[in-house]
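Structure first, commentary second.
Only a single protein chain was left out; the remaining protein chains are all shown in position.
Chain naming follows the written order as A, B and C, and within any one chain the residues start at number 1.
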Amino acid sequence: MEFEESGIGEECGVFGCVAAGEWPTQLEVAQILTLGLVALQHRGQESAGIVTCNGASPPTYITHKGMGLVSTAFPPEALQKLRSGNLGICHTRYSTTGLSELQNCQPFVVDTLHGKIAVAHNGELVNAHALRKKVMRHGVGLSTTSDTELITQLLAFTPPMEELDAPDWVARIKNLMTETPTSYSLLVIFKDVIYAVRDPYGNRPLCIGRLVPISKLHKGDTEGWVVSSESCSFQSIGARYYREVLPGEIVQISKHGVKSLSVVPRPEGDPPAFCIFEYVYFARPDSIFEGQMVYTVRQRCGRQLALEAPTDADVVSTVPESATPAALGYAQQSGLPYIEVLCKNRYVGRTFIQPNTRLRQLGVAKKFGALTDNFAGKRVVLIDDSIVRGNTISPIIKLLKEAGAAEVHIRVASPPIRFPCYMGINIPTKEELIANKPEFQNIAGYIGADSVQYLSVEGLVSAVQEGIASMHKISSNNSSNRAGHCTACLTGKYPVELDW
Amino acid sequence: MEFEESGIGEECGVFGCVAAGEWPTQLEVAQILTLGLVALQHRGQESAGIVTCNGASPPTYITHKGMGLVSTAFPPEALQKLRSGNLGICHTRYSTTGLSELQNCQPFVVDTLHGKIAVAHNGELVNAHALRKKVMRHGVGLSTTSDTELITQLLAFTPPMEELDAPDWVARIKNLMTETPTSYSLLVIFKDVIYAVRDPYGNRPLCIGRLVPISKLHKGDTEGWVVSSESCSFQSIGARYYREVLPGEIVQISKHGVKSLSVVPRPEGDPPAFCIFEYVYFARPDSIFEGQMVYTVRQRCGRQLALEAPTDADVVSTVPESATPAALGYAQQSGLPYIEVLCKNRYVGRTFIQPNTRLRQLGVAKKFGALTDNFAGKRVVLIDDSIVRGNTISPIIKLLKEAGAAEVHIRVASPPIRFPCYMGINIPTKEELIANKPEFQNIAGYIGADSVQYLSVEGLVSAVQEGIASMHKISSNNSSNRAGHCTACLTGKYPVELDW
Amino acid sequence: MEFEESGIGEECGVFGCVAAGEWPTQLEVAQILTLGLVALQHRGQESAGIVTCNGASPPTYITHKGMGLVSTAFPPEALQKLRSGNLGICHTRYSTTGLSELQNCQPFVVDTLHGKIAVAHNGELVNAHALRKKVMRHGVGLSTTSDTELITQLLAFTPPMEELDAPDWVARIKNLMTETPTSYSLLVIFKDVIYAVRDPYGNRPLCIGRLVPISKLHKGDTEGWVVSSESCSFQSIGARYYREVLPGEIVQISKHGVKSLSVVPRPEGDPPAFCIFEYVYFARPDSIFEGQMVYTVRQRCGRQLALEAPTDADVVSTVPESATPAALGYAQQSGLPYIEVLCKNRYVGRTFIQPNTRLRQLGVAKKFGALTDNFAGKRVVLIDDSIVRGNTISPIIKLLKEAGAAEVHIRVASPPIRFPCYMGINIPTKEELIANKPEFQNIAGYIGADSVQYLSVEGLVSAVQEGIASMHKISSNNSSNRAGHCTACLTGKYPVELDW
Partner (left out) sequence: MEFEESGIGEECGVFGCVAAGEWPTQLEVAQILTLGLVALQHRGQESAGIVTCNGASPPTYITHKGMGLVSTAFPPEALQKLRSGNLGICHTRYSTTGLSELQNCQPFVVDTLHGKIAVAHNGELVNAHALRKKVMRHGVGLSTTSDTELITQLLAFTPPMEELDAPDWVARIKNLMTETPTSYSLLVIFKDVIYAVRDPYGNRPLCIGRLVPISKLHKGDTEGWVVSSESCSFQSIGARYYREVLPGEIVQISKHGVKSLSVVPRPEGDPPAFCIFEYVYFARPDSIFEGQMVYTVRQRCGRQLALEAPTDADVVSTVPESATPAALGYAQQSGLPYIEVLCKNRYVGRTFIQPNTRLRQLGVAKKFGALTDNFAGKRVVLIDDSIVRGNTISPIIKLLKEAGAAEVHIRVASPPIRFPCYMGINIPTKEELIANKPEFQNIAGYIGADSVQYLSVEGLVSAVQEGIASMHKISSNNSSNRAGHCTACLTGKYPVELDW
C-alpha cells in the first residue's frame, strides 16, 4: 500500500507477440498486444505504445503511442491502424518526472542501414551517462533522455563497418551487452523476428508463453508465441507459460518457434541479481518467477514475519489489496483470525480538489472506509507490504483507532528501504525515506502505532529463495542457474560497481 | 460479482450539505459535495451534478453537470465556479438506456413563482406514467423523461392558487407524497434550506451526518450538516453519523440545525419496504442501515448459507471483491479454510477491442488471474453474491478448473432474482434472468459447476432483520418503526399495487 | 468590421426542412439541416442544435446539441444518430453572457398532452419578464432563462381545457402571438408538419425555399421544402428561393407543400418593423430580403454616403470584409479608384496569450497586415460599416499612417448607434457606445482620423427602401405589405411600447 502512495514505481513492462504459421496470419496480433499491455498495466500507467510489423521484405512498421492507460491511449482507430501486423511489441511506462512526454514513450523505431528495427525496454542502464557520451562522441545526436533511444543507437552503430550487406543482429546485441551489464529486459524486432534479451544479471523479469488454440479442435497447434515481463499476461490471451528467458540469454522468436541463440555470462563469481522487489511489491500476485507464484512468496513472507515478530493481539488484517497474501500468511502462522478492517473506495482517483486544512487532515480517509463493527474493542495486527515515507500508514492507524480499535500493531512484510535504486525503480531520495530519518528510532510513536516491526533481510531472502525450483536447464554448471537477488535498496550492496 | 457484470444497477445516489453558523461560511461546501459524490460513486458512474446556493434572498444557484466519473465531470474550473455556495446538493447517476444525456442529469433547478428550487432524487416513481399525464393535462410541457423533472413540476404546481405571497413547501412536499407512494429519497433546496424527504415505504436509503471540526480545538462545534444516500460518505469528509431519515419523514436542514417537520404515514397495515438488495449488493460494506453495518449483514448471509448449504470441500473462496464478506462468513461457520483463488486486474476497463471468437471465448480471463498454487488439486467452495444471467460465473469456473481445481461448488449468498423492479433498480428482462430459464433446472451443469446452491429468501430476510436494533425513536407505536423489506425481485410481492 | 469586434451579435439563425413525397424519404434531411446551419453560421457561433423527426404517429424526435461551430458540435456519430428524420429544424446561437450552457441551446423539445413538439426561435420577446411571471403563476416551473422554453410552455399551456382530443396548434400559435407582439421568427414541429411563424412586425427575417433535384432528369420535381432565417442557405443545398414568410403569417410546411394558414395583423396603423441592421451588418451579402440582395443595399449605402460625405482624397478602400460592398459603391459614386489597403490574417482566432503592454498596444495588428505599397503617400478614404465603441478603428488608422498613408478619412456606411435593442440584438450598454460619449464631439481626433462622417438615418432608410419591390401578393390591401423598418438603435423609436 505504501508503495502505491509513495510514488515508487517501476519504469515499465514489455510484451511481444509473433504469429506462428503462414502469414498473413488470422491471429489478431494487435489485439493480443493490447490485452497483454492491459495485463501489465500495473507496471506503468503513464503511457503505452505498440509497434506492429508485417514481417515482409522490406518490412512495414506501424506505431501508435498514447498517454494514459491503455484504454485511453488506444482508441478503436488506433487498433484498426495496427491490424496488419504479423508480429509486434509493446510497452507500458511509468514516469514520475516532467519528462513524461509522448516522444519519450516506447517502443522506438529507427531506420538503420539494414532497415528498420523496433525496440522496447524495461530497466535502466547503470552506465547510461557514459554510454551517451560515447555515442555522441561518435557524432550522433540524441533527441530524448530515454535509455531506449540510446540502445537503438548502440544497436544501429555497433560495429557497422564489417557487415555492409547483411546485419548480424546477434553480434550487435552481444556487443551492446558488453557495453552495459544491467539492467534491461529487451525486445527487438527486425523484420520477421523478435529478439528477447535479458541482461546477464537477470535484474528485470522476462518470460515466454505459447498461444494455444481456444477451441478444442486444434489441440496440438501453436497459434503464436508471446514474450512478457510477467506471466500474468498469458492467461488473459489464452497462452500457456513456456519458460523464462535466462539471465544473459538472447532468444529468437519467429513464426518457426523459439530458439536460444546465446547466453552472455556474468563476470566470474557474480551471482544473478533479480530484483527482489518484484516479489515484494511490483509483480501481480498470479505471476510466476523462478518457478514460484508471487502470491505464494508473499504469503511466505507473512508467515516468516509471524515467526520473527509475533504479536499479542486479537485479529490480523491487511491494508488492501497488496498486503493481503502476507496478512493471510501471518494469520495462518500465528493462529490469529483474519478479518477485514478497511473498505477501499475504488473510485477515488484524481479529484481536482484544492487541498485545504480540513482535507489535508482527512487525508487517506477518502480512500478507505473503516469496517468498524469488525474490530471495535479489539487489538489489531495490521500487515502492510512496506513503509516508505511513513505518511500513508499514519492516517490509517488514526482511522482505525478513532473507529474503536483497542490497539494497532504494524507488521511490515519487507525490510526498511534505505538506499536508492539505479536499475529502474523510482525510489524517493535518501532524505525522504523514513528509515533514514531520526524519527525512525521511534517509528511506532511517529506513526501512532502501538508497535512496529519489519521483516528482516534474511527473512525476506529465505522466503524468496526457499521455493525456487531447479529451473535452469540450459547449462547446469553455469552460474546463471544459481539463485541470486538484488537487495541493493535494503542493503546498499549493488550487483555491479556504479560509476556515476 | 454477477451484479456488476449483468448491467444491474441502481439509479443514483444523493448528497447534500449545509454550512452551520454565520454565512458566508468558511466551509468549502463545493469540496464537501464533491467528496460526498466520490464516496457514493458506486451508486452511479454515468454522470454527476452539483448545485450550490448562496442562500440569499433572492438566492443564486450555480449548477455544474458532467458525464462520467466525478473526477472527469468536475474539472478544477467547475469546482471554482461552485465555490460561493453556503449549501448545496448533488447527485450521481447510473443509466443503462440511451437516454443518458446531460439534460437528464440531476440536480434539476427550476424557477417558480416563489423563486428557484433545486431537486435531486434517488428512486423511481411507481406511478410516473399517470403523473406525467396529469401534469401535461394541466398544460405543462415536459422536456425530459426524468422523474426528477416531473417532481419539480409537481412541486412548482401544487397547489399554487392559495399561497401567492409565500410558498408553503412542506404542504407542497406532502401533497407530492400523497400523489405518489414510492420510491424516492429526495433533496430539495429552497433558498437557505434543504428539505430531506424519504418516501413512506422507506424504499431508498437516506441518512444525516454532522460535520465536526477536524482539529481538536473546537471539539464541541458543528461545522455543518450533511445528508446522504449512504453513511459511508461521512468518514471521507470528517462527518459523524447522526441518524436515518425515517420512512415518510420530511426533515428540514438549515444552518440552525436539523428539524423533523412531519412523518407522512403509510396505508394502515403496510410495513416499510426498504430495498433488501441495498444490503445484498448496492451499498458499500462500511455503510450503516437500520443500525447495522452492511458488511456484517453480508457476513451473516455467508454464515446462514453455510448452514443451509454445507459443502464437502477443502477450501472456501470468493469472487472478489463484493462476495468477500459472505465468503469469510461461510468459512467461519463451516470451519473450512479461507483462501484467495482469483487475482483481479483492476485496470481492465473498456478496451476498444472488437470481439472475435478467440476473445469471446477468453471472456472473463482478462479480468481475473487464477492463483493456481493456492487451490490446485483442491475442492473449492466459491461464494458469489448473486447469479443473474449466469454468463459471468461460467468462465470463472472454467478458469479455476483449467488451473487445476479438483471441484468447484458455487454457493450464492442471495436467492435467485426472478421479477422486475419498478422502484429504481435496473434489472434485465424476465426472459434474460437465468432463474426464469429452462436451464435453471440444471444450473450446475449449465455453468459447469460441481454443485450450485442459493441462500433462501427466509434465510436472507432473517440474516438482515436479526441485527436491526430498535432505531426508530420518533413515534414508537407507529408502523414506521417496524422492520420491513422489499423482496419483490425475489418473490414478486410488490409493496404497493402497480397500475401500469 | 467594428460590429464583429464589438461583441454585437444577433441571437440566432433558424432553419428547417421537410422532405416531399413518400416517407421514409431518400433525402438526407440531417445533412440538409447541417449544411443549412453552416450557411447560417455567421448568425451565431456559440452553439448549434438539430432536431429531426420521423413524422410518424406517435413521432420519434432525435436531438443533438453541441457547443461551438457546427463542425465541432456535430461529429459523425451525431449526424448518424439524426439520420432517420423525414423533417427537422435546427438552430445556431450567439451568446455573450455566462448563460451559454448547453441546456439553453435550441431547439427545445417538450412532451405535451398531445405529444411532443420541437421549437426553434430567433428573436427576443419584448415582454418576456411579464410572460414568465404569468406562466409560473399558473404553477409551471421554468428550468432555463431562455425565451424558447417560455414559448414551448406557452404553446403547451394555451388553452388546454377545450381540446382534449386533438390539439389546435394554429389556435395555440395565434394565442401566443396575442400574448407577445415581437420579436420572433419561429419554427415548430408537430409530428409531420413544420409551422413557420413570423411576428406581426416582421422584426426577424424568415423565408422559404424549394429543394429541387440536382440531376437534370427530374426537372419538374420538388424534393422537399426548406425554411430559413436567410436565403443564402438555399444555394448550398440546391434549393430555390420561394418566398418570404410575411409579418404575422403562420405557414404550414409539410410533405404536401406550403400552405398559408393565417396572417395575424398588427395594431391599426403600425408599420412593419424589419430590423434595419440585418441589411447593414448581420445578413450575408448574398441573402435576399424584401426582394433585394443585401449586397446591393450595402453598395447603395456606399453611394449614398459618397453623396452625403464626399472627400478630397486619392483612393477609396475598405475594412475587410464586411464593408467592401459599401466601399465599392462609394468608389463608383465618387469616381475615386478602389484599392485594397489591408490584408486579413484569417487564422487569427483565440490564441491563448496573456495580454501585456506590448501586445495590447499592438492590438489589431495581428489581425491585419498593411499593403503598404498600395497607399504610401496617398490620401485614403476608408469605409467601415459601423463604429460602435471606437476602439477597433483607431489602431487600424494608426497602422495605415505608420505604413505611410498621407491622410485617413473615415466614412461610416451607417448612422451612429445610440440606443439599446430589446428585440434580439446584443448591443453594448448605452455608456459603452461611442456615440453617447463626450469624445464623440471630436470623434476624428479621438480615433486619430483626419475626418469622420456617418451616413444619415434618412440616407440609410432611403438606401434600404428604394429597392423594395412589390413582393407582398397574399393580401395586397393589408398593412403587412407596406415597407417599414425598425431603426430603434439609431433613433430610440421602438416599434412597440416597452413595459419592463
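Everything below uses one rule, namely that contacts are C-beta pairs under 8 Å (C-beta built on N, C-alpha and C of every residue); 3 or more make two chains touch, one makes a residue touch a chain.
Predicted, not measured: the structure shown is a model, and the values here were computed from it.
Considering the whole complex, the hidden chain is in touch with A, C. Considering the whole complex, the residue from A:56, A:110 or A:307 that touches the absent chain is A:110. Which of C:14, C:70 or C:227 touches the hidden chain is settled by the complete complex: it is C:70. Of A:149, A:199, A:340 or A:450, it is A:149 that touches the chain left out of the display. The missing chain, though absent from the display, is touched by one residue of C:153, C:252, C:374 or C:487; that residue is C:374. Interface with the hidden chain, as seen from chain A, comprises residues 102-103, 108-113, 117, 132-133, 136-143, 149, 152-153, 155-160, 164. Along chain C, the points of touch with the absent chain fall at residues 27-28, 31, 34-35, 38-39, 41-42, 45, 69-71, 74-76, 79, 214-215, 232, 235-238, 284-286, 292-293, 295-296, 324-325, 328, 338-340, 343, 345-354, 356-359, 361-362, 365-366, 369-374, 399.
The criterion applied here is as follows: only the chains that are shown with their structure count from here on.
Taken as a graph of touching chains, this assembly forms an open line, each chain in contact only with its neighbours along the path. Distance from chain A peaks, on a Cα-centroid basis, for C.
The innermost chain, defined by the distance from its C-alpha mean to the mean of all protein C-alpha atoms, is B. Centre-to-centre spacing of chain B and chain C amounts to 49 Å, using the average Cα coordinate of each chain. Distance between chain A and chain C, defined via averaged C-alpha coordinates, is recorded as 62 Å. Touching of two or more other chains is recorded for no residue of chain C.
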